[in-house]
Each structure stands twice: as structure tokens, then as C-alpha cells.
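Report on the structure given below.
Every protein chain except one is present and positioned as in the full complex.
The letters A and B name the chains in turn, as written, and every chain counts its residues from 1.
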Amino acid sequence: MSLNTKKLAKNAWRVTKDRHLTCLRIRVPGGHLPAKFFPILQEIADRFGDGSVHLTTRQGFEIPGIALAATAEVNTLIAPLIRELEVDQGVQVPAPEEGYPAAGTRNVVACIGNRVCPQAVFDTTSLAYDIEKTIYPNNPHVKIAVTGCPNDCVKVHLHDIGIIGQVEPIYDPSRCIGCQACVKNCRQVSTGALRFHNFKVQRDAERCLGCGECVLKCPTGAWSRGGQYFRVVIMGRTGKKNPRLAAPFLEWADRETVLRICRNLYDYIDRHIDRTLAKEHVGYIVDRTGYPTFRDEVLRDVVLSPRAKVAGFFRPSGYLYDKSALAGQESHI
Amino acid sequence: MSNNPYLPFRAPILSKTRQTAVDWTYHIGCSLNPVPGQFVEVSLPGVGECPISISDFTPDSVELTIRRVGKVTENLSRLEEADYLYLRGPYGQGFPLEQFAGRHLIIAAGGTGLAPVKSVIRHFAERPETLAGLTILAGFKSPEDILFRPELESWSRSFDVQVTVDQVCDVPVPSPGHVGLITALIPDLAIPSPTNTRAIVVGPPAMMKFTCAELLRRGLKEDQIWVSLERRMSCGLGKCGHCRVGSTHVCLDGPVFNYAKARKLVD
Partner (left out) sequence: MGSLIEAAALDELLRLLKPKYRIYAPVRLPGKGRFSDTDLIGYAEINRSRDIVFNERSYFSPKEILFPVNQTLFYFTESQWREPETDDREILVFLRSCDLEAVKRLDQALLHNGPYPDSYYQEARAKVKFVLMECQEEFEGCFCASMGTNESRDYAFSIRPENGAYLCDVREDLEELFGRLGKPREHEPAFVREHKNPVRLPDNPEAFSEHPFWREYSERCIACGRCNVVCPTCSCFSLQDIFYDDNPKVGERRRVWAGCQIDGFADLAGGHSYRRDKGERMRYKVLHKIYHFKEHFGVNLCVGCGRCDYACPEYISFSRCVNKLAELEDSTKAEANRKLGDTSAAVEVKKDVK
């Protein structure tokens, strides 16, 4: 049996334990799927697979147990889904009936966002589509996630690029009744950026996360929503070497900036990737080039909004898989 | 704007006398001619306003006895003679003195509750012949908390005055002194004719409730008792809503209420 596994993987099919079987991966940008596609998934699973569908952590589907010989036929079946979720959103897919054109850059995941969630400060699905359009199809292994508020339900802190919605709260003292619902709540669930003085509220802009909790709690509309911005955290990862949470890169960045840095990231990777390796994850490239190079190259030609701030240093928390800690004598539990 | 009822007037402090560690009596130069039991809104610009019952008055002054319990009273306590404060009022319904004429009057006051009835006592001290008798029961936490010592002393020369404290210390209690709650004094009171007796009960909510209950046990009817309610009066004008209980605004219909009405106020 002859099979180009590189081509297979690029077409979003897996090499599996069984030499005759493969597994189809379906991208669902932003994790929001029109329900009309479920019959297609079911048909593929029933006719070509083992009748089951796996829900991935990246908000896609994997349909296992498909014969390697059936990939071309199955690709034609998912063409309508690729057309609607990719092509119609502006993604360049040369031949949808031939399946996915790339798999290295992973599905852009997103929390449910403000189409449903009261706490979300923006429409995460729509930004996920815009990012998908900017970065896909592409081969480098990059994970991007979008979340509606700093609760980070989608765990953007475990992504190469994590995008967190921010809203600038606007305060109208003439509508404030001094109930302090915002002050108490900010202290309780967010950063304690609000202070009550002279019967009115003062916001410490340095401390404010832009979570919008004050707007949610205000009974009179004294707090309302100003501009939508984004906090960007970078280079969070899992993996066998050095799992770590992402660290701040930008805050109060506008949408244009977010899309631009996603695009510039690929130029940066192209410039610095170690081509002797089968693949190199972007986080390890940043470890090698250092943060300043990453920052300067990714922000090239970016016009930051007046409010935007760029991190001066990159110091992510994490650890090396260091077996000595567990083999050592220090902990007797 | 004409007739702005929120505008206070400025009035000088003529004198300031310390009553206890936390209570002071101020004489304020102004002519209000209140009814005993009424209150004023006292304010300090930039700090705020609070309701204070008038403890006594002359034609050209009012006496306020103020306990340091909150932000405004804390700041008031720092004022001295010749300083100014700001007043609005008098507000509310006072004690119906005419209803007590010819009766035996029992006044039971707990702590600062003595302030709003002080001018009632003074009124009758000046005309003892208009009452069949006056019994004054004054309860305090400790001898150090006793208010109006000289006045209690002087009233005791004309009337039956009994002072009780919850707990004793080195400071003496005016004779005849008791230890215990006011309610404990009531069963032994001489009440020759319950029907010809009227009572005023002013103090903390629990003290009023139990004292009224004891008086009812001694044969008084609900409508023979008057109380003065402590509520969060704020505007004093029946507008702000803070002191409303049911359809009653304490600042307009009270703070003095007949007990038959007061006991029906469900908070």
C-alpha cells in the first residue's frame, strides 16, 4: 500500500492505528455550526465510518473508521459544509469538493460570545470568521482562540494567540445613584478597579480589565458600553516540553490590529522557522528569537489605536517537564 | 425659587455642654417655637443632614441633644460655641399636651429617648397644677450614660422621678436609683386610676415594645399611650420616602404617635 501521509494530513485526514482506516477532521470556525450539516456528518459516520462522531477540544468533529480508499468520495460529501463555513465567509479554498486545503493552522475556536452570553462584550463568532479568513488555509501549526470576556471560558490562555474581548466602560455621573453595585461587584469578580468617592464612582483605568461587569450591574445605565477592544495574550501551550499559560502581549487593541497581527504572525514564522524539523510550533520559535523580535515583526505596519498598550516583556508562567521534582525526596505527602 | 423647603438657615451655637462621652447638648440661636416632640434637620455643608429631636426651647433658642453615632453627628460633635450649623424645621407632630391636662402622666424614657420628652417635662414643671401627677422613669445603660443629671435632680423635687441603669459602676445614680430595665419598675408604680392615666414611652424599639406591654398590663388602654418613633427621617417633608411605613410618613404624621396607631405600623 502506497500513501503520501503528508498529503493525507494536509487534507485534514489522520493517520490512525489501523493501516486501512483514517479519520476525517471537520473545521467549525468559531464553534458555531448550522444544524443543517448534522445529517451530512451522520451520513458520513454511518455509511463510511463506524457510526460515531468525536467532538474535539477545538470545536470540530472527527469522524473515525473511514476506509482510506473512501477519502475522495467523503471529501465531495463535505463540500457543502466547506463552501458555507469557509468559502462563503471569504476563505480561499481552491477546490471545496477535494476537501480541506490545509490542516496545520488549527480551527479558530471561540466561546459562544454575545449572540447568547450576557457577559460577552462582543460577537466572538464573527471575529473567528474574520480570523479564519485571514489565516486559513495555512500550514504552520498555529492555534488561535477568541473569547468574549476575561472569564476566558474558551481557554485562550492555552493558545498561541488568545484574543479576549474588552469594552471601555463609559460613566455618566448624572445617572449614578451611588448604589455601589458596580464597586462591590468589581471587587468581588474582577480587578477592584472602581472606588467610591464623594458619592460617585472613580475608575482606575490602569487596573480596569474592560470586562463590562460594571455595565451589567448598573441599574440606571450610568455605566454604558464604549468602544470594543481586545486584549491579546500569546504563546500559551500544552505539549511534552513546557506547558504554560499565555502571557499578555497587547491590550485595548482594535479589531484591525488583531487581524493584522494574525497575518503578520505567518510572515514571522516563515522568516524564523527551523526548516530542518518536520514541524516547529510557533511558541518554540518565539523562545528562540526572543520576544522583542516577535513583537517588532508582528507589529510591523500596525497602526495601534491611541489606547493600545504593548507588553514591554514576555514572561509566561509554566514549567518544564522536570522528572526530578517527582523523583526527589522533598515531598512526603 | 421661592418657598424652597430644602434650604436650611444658618444659626449660631450659643453654648455646648457635654452630657456623656458621646452626647452633647447645644443651644442654638433661632426662633422656632416648636411643639415638644418635633424635630429639626441639622446639617453641615459638605457632610450632610440628619434629623435631631428638639430637647428644649425658648422663644429665641432651641436645645438639641446630639449623640455621636454617624458621619454628621461625628462632625457636629467637633463644633464649639460661636460656630454655626444649619437647620430646617421644626417638622412633624409633637406631643398633644392638651390631652394630658388633669391626668396622671407617666413618662418612660430610655437613653436618648429622654431628649424629645425633656421639653414636655419642663412644660409641666412650669405648670404642675395642670396635671394630677407626673411620674418620670428614665433608663440608661450605665451611670455614665445618664443624660440631664441636673434636670433630673430638679424634677425630682416636684415629681416622682426614678432612674434605673442596666449595670452599675463607680459613678452614682440619682436617688432613688435602680438597677435593671425600665419595664421592671412599672409593676410597682402607683397608678391610682388607670383610666385617668396617660403615658409617653420613648426609647429604643425593644424598650418601647416591652414598656408599652407592661403599661397595658397595668390597665392602660393603647390609646392612652404615646410613643416617638426613631425612623430614618431624611427630607423631613414627606417626599424622600425613607421614613415611610405603610401609608404613614413618620416625618409628617410622627415622630410622635398614639400607640394604638404605632403598633399597627408594619415595617
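Throughout what follows, contacts are C-beta pairs under 8 Å (C-beta built on N, C-alpha and C of every residue); 3 or more make two chains touch, one makes a residue touch a chain.
Everything quoted here is computed from the prediction, not taken from an experiment.
K.L.:
Which of the chains on display does the removed chain touch in the whole complex?
P.N.:
Within the full complex, the chain not displayed touches A, B.
K.L.:
Looking at B:14, B:32, B:47 or B:97, which residue reaches the missing chain?
P.N.:
Reading the full complex, the residue touching the unseen chain is B:47.
K.L.:
Out of A:99, A:212 or A:236, point to the residue that touches the absent chain in the complete complex.
P.N.:
For the chain that is not drawn, the touching residue is A:212.
K.L.:
So one chain is hidden, and I want to know which residue out of B:29, B:128, B:180 or B:241 touches that hidden chain in the complete assembly.
P.N.:
B:241
K.L.:
Residue-wise, where is chain A in contact with the chain that is not depicted?
P.N.:
Answer for chain A: residues 114, 118, 120-123, 165, 167, 173-179, 181, 198-200, 212, 215-222, 224-225, 228 touch the chain left out.
K.L.:
Which positions on chain B touch the chain that was left off?
P.N.:
Interface residues of chain B facing the absent chain: 1-8, 10, 43-50, 67, 69-73, 84, 230-232, 234-235, 237-242, 244, 246-247, 249, 251-252, 263-264, 266-267.
FYI, only the chains that are shown with their structure count from here on.
K.L.:
Once you find the CA centre of chain A and the CA centre of chain B, what distance in Å lies between them?
P.N.:
Spacing between the chain centres: roughly 68 Å.
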